[in-house]
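A protein chain is absent from this complex, but the other protein chains hold their places.
Naming follows writing order (A, B and C), and every chain is counted from residue 1.
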Amino acid sequence: MAQITTLKQAIQQLVRDGDTVALEGFTHLIPFAAGHEIIRQQRRNLTLIRMTPDLIYDQLIGAGCASKLVFSWGGNPGVGSLHRLRDAVENDWPTPLAIEEHAHAGMAAAYAAGASHLPFGVLRGYLGSDLPKHNPNVKFIECPFTGERLAALPAIRPDVTVIHAQKADRRGNVLIWGVVGVQKEAVMAAKRNIVTVEEIVDHLDAPPNSVVLPSWVIGAVAHVKGGAFPSYAQGYYARNNAFYKAWDPISRERDTFKAWIDRHIMGTNDFEGFRQSLKEAFTHA
Amino acid sequence: MAQITTLKQAIQQLVRDGDTVALEGFTHLIPFAAGHEIIRQQRRNLTLIRMTPDLIYDQLIGAGCASKLVFSWGGNPGVGSLHRLRDAVENDWPTPLAIEEHAHAGMAAAYAAGASHLPFGVLRGYLGSDLPKHNPNVKFIECPFTGERLAALPAIRPDVTVIHAQKADRRGNVLIWGVVGVQKEAVMAAKRNIVTVEEIVDHLDAPPNSVVLPSWVIGAVAHVKGGAFPSYAQGYYARNNAFYKAWDPISRERDTFKAWIDRHIMGTNDFEGFRQSLKEAFTHA
Amino acid sequence: MPETKYTADEMMTVASARMIHNGAVLFVGIGLPSAAANLARLTHAPDTVLIYESGTIGAKPPVLPLSIGDGELSETADAVVSIPEIFAYYLQGGRVDLGFLGAAQIDRFANINTTVIGDYHRPSTRLPGAGGAPEIAASSKEVLITLRHNKRAFVKKLDFVTSGGHMEGGNSRGQLRFPGKGPTAVITDLGILTPDPDTKELTLTSVHPGIAPEKVVENTGWPLKLAANLATTEPPSDNELAVLRDLHARTERAHANGA
Partner (left out) sequence: MPETKYTADEMMTVASARMIHNGAVLFVGIGLPSAAANLARLTHAPDTVLIYESGTIGAKPPVLPLSIGDGELSETADAVVSIPEIFAYYLQGGRVDLGFLGAAQIDRFANINTTVIGDYHRPSTRLPGAGGAPEIAASSKEVLITLRHNKRAFVKKLDFVTSGGHMEGGNSRGQLRFPGKGPTAVITDLGILTPDPDTKELTLTSVHPGIAPEKVVENTGWPLKLAANLATTEPPSDNELAVLRDLHARTERAHANGA
């Protein structure tokens, strides 16, 4: 049964040093507020899983939270590289970062296997690719009926999955709509989970067959309005493309990055404070 | 791209003698009208696939359309046995019927594999059951990572899948809601498919993330109002439980069954005629 | 205290319902299990989550469904998912506390048969088959089974093992690596049987009021063991009976709709 709590408490209770953590949201509903809170609480040695480690993981990696990254596409979408990710991989700054690299289809199958509590996922994948040469977690098996060779990956089973959703009701049932990515699978695959939401309502009013995660599969629900900024929440606010572009110069050098993190994340108490601090910086710029 | 046509034409063009045919719909949206049209057009030697072969398959089997049945639960829900199915299996009447028997979880995994164009599906299933002793299509494989023994089934890939849905738009996009069962998978797994619908509308007005089958994965769409009777179509009409109960005495003996089929299906031109004929029988009873 | 009249089926349903703790996530079969689950939901266990294999999660049907996917289930559910998802993400996903099954035959280790009586190829009675039962029996954390008690049902050897209970007894279920711990109670119209903690053999632990233990033994196809501290089941309370009868009456009215 979902506990309705604050984001601070949820991260305190459910995310531990050394955990394998998945923050999912495929360009839409990226749980930025939760990522910031993990930085604020200075979690260390995390294995971070995410299909598309964009700004949120650049921030976590640059802030020294992670020792390993499992991913299938790493970039600032439409803008360029993730400089903090590259600095960690190439120069061990601020700490060394191991990587395990996949293709999207492989991670999707591995998440679905995790949600199904199967030990592995199967796909017709990685054909002709060099990825399996560098990733011992991609094996090949034979179909017991046709003999066809198929890729197999261990199921992804994070210690904690964190997502952002549009709505929860007061019992903790969660509704997501629009681009739903791999969020349902990531939640169902995890041992523990946290959902931040745009709003908590009396009744979900979910349309038939929409993506509803029932209260009793949810660990903690925290109300964080705007918690997916600068990504978007369909029906609430659009993607802030300007922030994605602004991230490139902020993150390019260690000192500008550190100054930004110190001022806007470590120097604030919560996501509301972060948004306020960002607005002030913009006004006084 | 879906062709919008009549049910008669769709069955004529897309269902052939000897085909492997799946008529799906899990208690909800069972494509009865399409089943009747297959009987009317006297298809023979079909391999019928269906998780829950209830009245619709009792009718097809009794009418002599089938030579094999693949299923996981065969009964008249809440009422009792399927007498025509039993007569075919036990007494070869009107023709011998081979059976391949599964559990629901196995057929669900095999349909999902079919939709994914994988050669096999995997599940933690059939544990401790005698079913695999009688079904060579259940094999056991080992997880390449953990060594766990898991069940594997060949993907279900019907020649034709037939379903009934609530709505299509004029381009042939299809919307289903409520209990959606395994219909999406059955359609995506099949080489050809037919969808009968309650209504054809200008715009689907589908809620976000609802079950929409895009026009270009659909073969034929036919407008058959009430085409799921005596099962139900959520938002249109309720299940006709009385008909399910009435089926038991009709189907118990060969002669009453034959008389019913001759009068109400072979003696009518289409589903509208069937409904009319049934109403007359009821009025004059 | 005035004696309340009730039927053996009512006693069985009430005794079954009482096994369900509030808040449990139930994967429910149609028929007696569904009646018991809904009785529990309408009495002592209002927060019970009912899952039917049609993909309806958190169904709160106003009447008992005749089939496993009736409109009453999807219209009152918290979520409705596809069949592949209900089996993969929910049942196999280890999220079901209690699987609740009926059966045609059961053996002393609570293995059940819903497939055939007699030879598989030339059965004397062909039953509906497995449905969701083998995986409900395997993957639910615990399993309840309810069926009427007689020698045709409680047999020494099953004609067909559809769904595994405690297999050959002892640790044989564990050795096969079933995810769930298996049947924890069998509720009949005569009493309640529970597996011995070590041998896993079904033992009569409670008889319903007015039922002699000998009658249960006579109706069991193997030499049934009786618990040392054999209890007598509490009879249905007035409230349990009233709610159950009301549910059945509503159901009958709803299902009488004509062609």
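Things worth noting here:
In this section, a residue touches a chain if its C-beta (ideal position, glycine included) is under 8 Å from a C-beta of that chain, and two chains touch if they have at least 3 such contacts.
This is a predicted model, so every value here is computed, not measured.
Within the entire complex, contacts from the absent chain reach the displayed chains A, B.
Set against the missing chain, the residues A:81, A:137 or A:276 yield one that touches it, A:81.
Annotation: of A:21, A:60, A:180 or A:194, A:180 touches the absent chain (contact as defined above). Only one of A:33, A:65 or A:112 touches the chain withheld from this view, namely A:112.
One chain of the complex is left out; on subunit A, the residues touching it are 26-28, 51-52, 71-75, 77-79, 81, 85-86, 89-90, 101-105, 108-109, 111-112, 123-131, 134, 148-149, 178-182, 184-185, 211, 230, 232, 234, 238-244, 246, 278-279, 282. Listed by residue number, the positions of subunit B touching the unshown chain are 1, 112, 115-118, 173, 184-185, 188, 206, 208-209, 212-217.
In the analysis below, only the chains that are shown with their structure count from here on.
Once the centre of each chain is set as its mean CA position, subunit B and subunit C turn out to be 28 Å apart. Those residues of subunit A in touch with two or more other chains are numbered 117-118, 208-209. Each of the following residues of subunit C touches two or more other chains: 74, 80, 88, 92, 179.
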